[in-house]
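Heads up, one of the protein chains got dropped from this complex, but the rest are sitting where they should.
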Amino acid sequence: MVRILVNGYGTIGKRVADAVSLQKDFELIGIAKTKPDFEAKLAIEKGYSIFCSIDKNIDLFKKEGLDVGKLEEALDDVDVVIDGTPDGIGAQNKIMYQKIKKKAIFEGGEEADIGVSFVAQCNYDKAINAPYIRCVSCNTTGLCRTLGALQGFGIEKVSATLIRRSADPNDIKTGPINALVPDVEIPSHHAEDVQTVLPISNIMTIAIKAPTTLMHVHSLTVELNEKQNEDTIIDTFKNTTRIRLVNVKDGIKSTAHIMESARDMGRKRGDMYEICIWQDSIKIKGNTLYYLQAIHQESNVVPENIDAVRAMLNLDSRDESIKKTNKSLGII
Amino acid sequence: MVRILVNGYGTIGKRVADAVSLQKDFELIGIAKTKPDFEAKLAIEKGYSIFCSIDKNIDLFKKEGLDVGKLEEALDDVDVVIDGTPDGIGAQNKIMYQKIKKKAIFEGGEEADIGVSFVAQCNYDKAINAPYIRCVSCNTTGLCRTLGALQGFGIEKVSATLIRRSADPNDIKTGPINALVPDVEIPSHHAEDVQTVLPISNIMTIAIKAPTTLMHVHSLTVELNEKQNEDTIIDTFKNTTRIRLVNVKDGIKSTAHIMESARDMGRKRGDMYEICIWQDSIKIKGNTLYYLQAIHQESNVVPENIDAVRAMLNLDSRDESIKKTNKSLGII
Amino acid sequence: MVRILVNGYGTIGKRVADAVSLQKDFELIGIAKTKPDFEAKLAIEKGYSIFCSIDKNIDLFKKEGLDVGKLEEALDDVDVVIDGTPDGIGAQNKIMYQKIKKKAIFEGGEEADIGVSFVAQCNYDKAINAPYIRCVSCNTTGLCRTLGALQGFGIEKVSATLIRRSADPNDIKTGPINALVPDVEIPSHHAEDVQTVLPISNIMTIAIKAPTTLMHVHSLTVELNEKQNEDTIIDTFKNTTRIRLVNVKDGIKSTAHIMESARDMGRKRGDMYEICIWQDSIKIKGNTLYYLQAIHQESNVVPENIDAVRAMLNLDSRDESIKKTNKSLGII
Partner (left out) sequence: MVRILVNGYGTIGKRVADAVSLQKDFELIGIAKTKPDFEAKLAIEKGYSIFCSIDKNIDLFKKEGLDVGKLEEALDDVDVVIDGTPDGIGAQNKIMYQKIKKKAIFEGGEEADIGVSFVAQCNYDKAINAPYIRCVSCNTTGLCRTLGALQGFGIEKVSATLIRRSADPNDIKTGPINALVPDVEIPSHHAEDVQTVLPISNIMTIAIKAPTTLMHVHSLTVELNEKQNEDTIIDTFKNTTRIRLVNVKDGIKSTAHIMESARDMGRKRGDMYEICIWQDSIKIKGNTLYYLQAIHQESNVVPENIDAVRAMLNLDSRDESIKKTNKSLGII
């Protein structure tokens, strides 16, 4: 049993903690939090041990009747830390993990040099035995999964416009409420980030924020080595793990309908781990392929965090790990 | 086993179907739908039988590989129909149910005279043996649950401003995107609707739509017979079923946080059946009580639909039925 | 000619500067800004002199080719400063204004003790010769204007639910995007703030933020001394300055339609200085009056800032000043 602690219990951290506790080969030692809020109380109800990452806040937990330990003490006892703290804190925490010689997994908000950039189905082997792994961001993971599936056709050039959700559903502070906000830095950072995972030399990404909380949408233009037909592409996506084809003709007309379908499927928290490609949008013109995909930013990197543990401890092959993770999360 | 068919598989219908299938004393014979969309496909995956309520559409289902029966044939075999069809269609369907002598439950979009207006904890006994029951709308149910809890204190006068979500999460057609839309009809229809359930003679409701999809929020002003203290009110709400106290100090600062907590609790579809009152907002000034509550319009009437079956068939007492329903849905 | 400088050139400041420059008895000496952004460039195009309130930023303006002076030097030469700086900065600036013995007007984001709380049509005389005046916030101004109009009927008790726009149109940082956010502090600060202007002893206000940028909407419940009829109330509002009656039957169904009408009227920046009451919503039940009003937060305090100058210098009577200000802004 791999003993795991999840440091940070926000949007990603709490999902990863739940996913860890579903693995037969993992044991969730506990989670680290800084505040005794409703998420802490619900974690206790689930039976998770909480460790406080800020010593002076332990009293705040006590006042709320929550019994918590100290993070440092808990760390002695774990094999791997999964660090879901806010952007940039992971880098600070890495120093601590290095000192106590613990392997650690970081999220996509950290700089690329913190560890091996990782998307399970794209470069699992590169992460085998790595001390530090960085699960790349939701957008980069989404681009890598579907571009990775197309690599067999020879990718000449990629151009992607990313329409980003501006805030997560539980973030009430961040706007805009009614505006489109372009990132005028072209290319956006995503292009380079994809290249930390996939060997695509010619990639351009442009990002624009929209006032929605549900999902990102990517408009993709991919020049292939030679002309393919649409059915071949559809089959390829169908046969690639963690990609799901959705259809307007089935009533999946928007990001809202994808989220609705995830809720209807009974997915925990209504999560959609798979990158959803609108099958109706797949279009070939000359050598160029066009398609539209949606990314559930709250959950799509959750499977990567699990596979990263198995890779860094060399427990399973890529396919074995993905199979186990998928099964535990209900990904078919 | 009570044999139940759910006619209409939209926001309410699909939730009620799932709730029916969780009851030990009920059997879900099937659901009726008009289109072979993603919701139909997921229903089939769950093992639900589908009956098509529009004969000429049966071929559309066949084309999608879905085997469906005819609604009329299915009805012969059921004890109770729960009608979750769009507003006004229920009234048309009632004629059919009457002809074949089937008991039926309708939703709050139907006119009040379609059956006994019903909120389980408020007037269960009135619905015993009734042939037709109408589970009142989400807003009315929310008002009745919390005002019902206060009736013991003597209610002199109620004034409520309802800030309504303008569309459900999966409704992408309805706006507004960026405006507040008052209902200038004062009182709004909710005041009269509450009075179909509770004997409150002096009630005023004012409704305004806001560009959000998650929950309604009610601002309530209740004049009581005599001054109470806030702790008494808090205790009363705490001890009333299907009411949940939430706190800003726990991080529940908005309707988004309530929804987040429901997802974290592992509720199916992230539903919140309970009316959520912000405990921090409960305020007494003179004889007047003020409080703020939030209503999850997609799910809060689901338990009522289940209890209504038991009431109309006189299967259980109010408390027994509520206990069974609550347990099945994870309401504590 | 009253020599005026407007310190702060945000949402309120830039509107007040324009209004100042429209007055025949005022001269706009200039405006103070901290950054050479597009608003600075457009101010220069209009012929406004800019003074930089942060010395070290003067170079930033120079780099953009904008010639600006120092704020301190400009102040010597003015009769009145109108301070439209962000909340709390006004209080810091007051120390400077006191030192150089300049009269100053502040906005509603400052604490009440900074000067005489002011709504022109409610308490002009109280501000005559005052050294410091505080134009109360948009919401408080809106409440005071319409409640002030009702004072002749005897106000026993006021209860108001304020549905607040969460951000101004040009604020892209502030959310929420999709949630309702109650202020659980009951009463909200507005109740007490109204009392700094009007002698209403029994007033309750409850505030909830909604994801819109256009206007606030207030749902008002006013208990009067004795029963009035609706036409009397309508006439009273009609005959009160800076109140505008709007009608759903004319197509003014929402805050968006009010804004549209202001644009259609040719108002500068599409501003609506008047408090808009939906005439269709005015309802009497017993002694109680109900109505719904909308507040254009960007502009409704602009006329107050102008009248405040005339009051503090004792230049005109209330009615004379309001008449001049209204005429200059196109308020009928």
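A few points about this structure:
When the chains are written out, they are named A, B and C in that same order, and each has its own residue count from 1.
As a working rule, contacts are C-beta pairs under 8 Å (C-beta built on N, C-alpha and C of every residue); 3 or more make two chains touch, one makes a residue touch a chain.
Please read all numbers here as calculations on a predicted model, not as lab measurements.
Of the listed residues A:Gln121, A:Ser254 or A:Asn300, the one in contact with the hidden chain in the full complex is A:Ser254.
Checked against the full complex, the one of C:Val16, C:Ile29, C:Leu71 or C:Ile172 touching the unshown chain is C:Ile172.
The omitted chain makes contact with just one of the residues C:Met259, C:Met272 or C:Met312: C:Met259. Check A:Thr34, A:Ser49, A:Thr174 or A:Ser219 against the missing chain and you find that the one touching it is A:Ser219. Listed for chain B, the residues touching the missing chain in the whole complex are 166-167, 169, 171-179, 181, 211-213. As for the chain not pictured, it touches chain C at residues 14, 35, 37-39, 41-42, 169-172, 177-178, 246-247, 250-254, 256-257, 259-261, 263-266, 268-270. Touching residues on chain A toward the chain that is not drawn are 159, 161, 163, 165, 176, 178-182, 184-187, 204, 206, 208, 210-215, 217, 219, 221, 248, 253-257, 278, 280-281, 283, 285, 288, 290, 292, 294.
In this text, only the chains that are shown with their structure count from here on.
Relative to chain B, the most remote chain by averaged C-alpha coordinates is C. Once the centre of each chain is set as its mean CA position, chain A and chain B turn out to be 35 Å apart.
Within chain A, the positions touching two or more other chains are listed as 169, 171-172, 177-178.
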